[in-house]
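With one protein chain held back, the other chains of the complex are shown just where they sit.
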Amino acid sequence: MTTANVYQQRPTTDVKAESPLFHADLNSLVGKGCTNPGVVLREKKLLGHLTIRGNGHDPAFAAGVHNALGMELPGALALVSKGDSSIQWLGPDEWLLIVPTGEEFAVEQKLREALDGQHIAIVNVSGGQSLLELTGPNVRDVLMKSTSYDVHPSNFPVGKAVGTVFAKSQLVIRRTGEETWELVIRRSFADYWWLWLQDASAEYGLGIAA
Amino acid sequence: MLHIFCPHCGELRSEEEFHASGQAHIPRPLDPAACTDAEWGDYMFFRDNPRGLHHELWIHAAGCRQYFNATRDTMTYEILETYLIGTKPQFVNQVPAIRKGDQA
Partner (left out) sequence: MSQTNRLPNGGRIDRSKVLNFSFNGQTYQGFEGDTLAAALLANGVDIIGRSFKYSRPRGIFAAGCEEPNAVLQIGATEATQIPNVRATQQALYAGLVATSTNGWPSVNTDMMGILGKVGGKLMPPGFYYKTFMYPQSFWMTYEKYIRKAAGLGRSPTENDPDTYDNMNQHCDVLVVGAGPAGLAAALAAARSGARVIIADEQEEFGGSLLDSRESLDGKPAAEWVATVVAELKGLANVTLLPRATVNGYHDHNFLTIHERLTDHLGDRAPIGQVRQRLHRVRAKRVVLATGTHERPLVYGNNDVPGNMLAGAVSTYVRRYGVAPGKKLVLSTNNDYAYRVALDWLDAGLQVVAVADARHNPRGALVEEARAKGIRILTGSAVIEARGSKRVSGARVAAIEVKSHKVTSPGEWLDCDLVASSGGYSPIVHLASHLGGKPVWREDILGFVPGEAPQKRVCVGGVNGVYALADSLADGFEGGVRAASEAGFQPVEAVMPKALSRVEEPTLALFQVPHEKSTTRAPKQFVDLQNDVTAAGIELATREGFESVEHVKRYTALGFGTDQGKLGNVNGLAIAARSLNVSIPEMGTTMFRPNYTPVTFGAVAGRHCGHIFEPVRFTALHAWHVKNGAEFEDVGQWKRPWYFPKAGEDIHAAVRRECKAVRDSVGLLDASTLGKIDIQGPDAREFLNRIYTNAWTKLDVGKARYGLMCKEDGMVFDDGVTACVADNHFIMTTTTGGAARVLQWLEIYQQTEWPDLKVYFTSVTDHYATLTLSGPNSRKLLGEVTDIDLDREAFPFMTWKEGLVGGVPARVFRISFTGELSYEVNIQADYAMGVLEKIAEAGKKYNLTPYGTETMHVLRAEKGFIIVGQDTDGSMTPDDLNMGWCVGRTKPFSWIGQRGMNREDCVREDRKQLVGLKPVDPNKWLPEGAQLVLDAKQSIPMTMVGHVTSSYAANSLGYSFAMGVVKGGLKRMGERVFSPQADGSVIEAEIVSSVFFDPKGERQNVE
């Protein structure tokens, strides 16, 4: 049985919020640059990120997660989405749940309720990571420059999510559409990824979306 | 650049996603305090260096963050199997490696 300290971490009043790529001022870059970019980048910022730990082999755990989220607990390398929420497998006892901004506190409580009595952990990591969405015909080329993981459609279908090496660090790559991919990045590395992706996309043209 | 099958992810991945963590199957003595200096030194410092199959502990550091074991041929670098912590290898050296204390 786990007793944990859970608290609302996001301010409920209107205070200043800065996502990991705040300093890049992406909004000011929307629509700038080349007219037909091969890669379009968007920061899906300030979402609720929860790490869920538990025994994936225990049907009670899978059922509890399903009950709380209405999403099946995904197996190895899988990503499941429902509306604006998604849950992906990170490891045999670890999942990443991403929910709309501000919902993470309620969802965590709901999960803890559904998993009451089990050995689990839920950790709010919202401030520590961000999603970068990459769309366009050349995203795969950019990924090939960056990771040794095979991003060919035969190996990386829509709905797959893998943790791997990317340039000189690590992140999670998720394929969410035919030409759409997401990178789960750590806050402190955000600037490195931003610089890296600008460089890797340069020959195809990079656009920014809001 | 080795290509290593992660038993948790169920896929072959490039070596750069992993870290090697030395020889596998070196259990920590249950009662370290009861160990003689020689026994403790053996646990701490002495490892096999076989020509042939070697059982190794690896972690899929950039992937699922899980440790697992691998049986690797030190001659060819071929990885014959990867297997979960707590399980036994299918492939073992025919001639056992010489361990400290075995020599005359």
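Note that the chains take the letters A and B in the order they are written out, and that residue 1 is the start of every chain.
By our rule, contacts are C-beta pairs under 8 Å (C-beta built on N, C-alpha and C of every residue); 3 or more make two chains touch, one makes a residue touch a chain.
Computed from a prediction, not measured in an experiment: that's the story for all the values here.
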Contacts of the hidden chain among displayed chains: A, B
Residue of A:V30, A:A106, A:V158 or A:A202 touching the missing chain in the full complex: A:A202
Sole residue of A:K32, A:H57 or A:H152 that reaches the chain not shown, by the stated touch rule: A:H152
Contact set of chain A toward the excluded chain (per top definition): 1-5, 7-11, 13, 15-20, 23, 46, 51, 53, 93, 119-129, 144-150, 152, 154-155, 167-169, 186-192, 195-196, 199-200, 202-203
Touch list for chain B against the chain that is not drawn: 1-3, 14, 19, 21, 27-28, 31-33, 35, 37, 40, 44, 57, 59, 61, 65-67, 76-79, 85-86
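We take it that only the chains that are shown with their structure count from here on.
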Whole-Å gap separating chain A and chain B, where each centre is the average of the chain's CA atoms: 33
Complex interface listing, chain A residues touching chain B: 76-77, 90-92, 94, 148-149, 162-165, 170
Chain A partner contacts - residues on chain B that touch it in the complex: 8-11, 13-14, 16-17, 61-66
